[in-house]
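A single protein chain has been omitted from the complex, and every remaining protein chain is retained in its original position.
Our next item is chain A:
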């Protein structure tokens, strides 16, 4: 038994060679490699070694049953959004309004997942917690967006000081505070 161990680990013997596995009491599922198995099976028919000849490789190959596998594989692209009868949908989603969006000096594009690129972040600093909201994928006049957004937030919050940061190169705006829902509301009202 101990003499067979190194041999088995070297050859990666599959579960089908039950006779060998029974001798060594190796867990069945550990050594299974389909393609390696097929290769060895082919070579054994052309006169393989002692170990290869011992494998009881009886299995049925079914091409039809692969239809059950196909729906289990993930799609490599994000699927397009289906047309809904009415908006917002049950989960509150609606598509960007192109007509309204074209009237603005700026555009905030949706992400590949059809959502707004508004990201809330919590940063744990020493003895304080910072809340930060980042708006990404901005096109057009970023300063106009910042000015309008600041006005909107000041009005909504009743004169709070709104601290913003404009990053012209990365085309993003950061806003201090827990304003993600308000900012999303602002962007949706402008058709983004």
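Quick notes
We adopt the following convention: a residue touches a chain if its C-beta (ideal position, glycine included) is under 8 Å from a C-beta of that chain, and two chains touch if they have at least 3 such contacts; residues count from 1.
Just so it is clear, contacts and distances are computed from a predicted model.
For the chain that does not appear here, its UniProt entry gives the protein name "Large ribosomal subunit protein uL15m", which is one of "Large ribosomal subunit protein uL15m", "Solute carrier family 7 member 10a", "Zuotin" or "NADH dehydrogenase [ubiquinone] 1 alpha subcomplex subunit 6". Residues of chain A that touch the chain left out of view are 15-16, 18, 28-29, 32-36, 56, 58-63, 65-69, 71-75, 78-82, 84, 89-93, 113-114.
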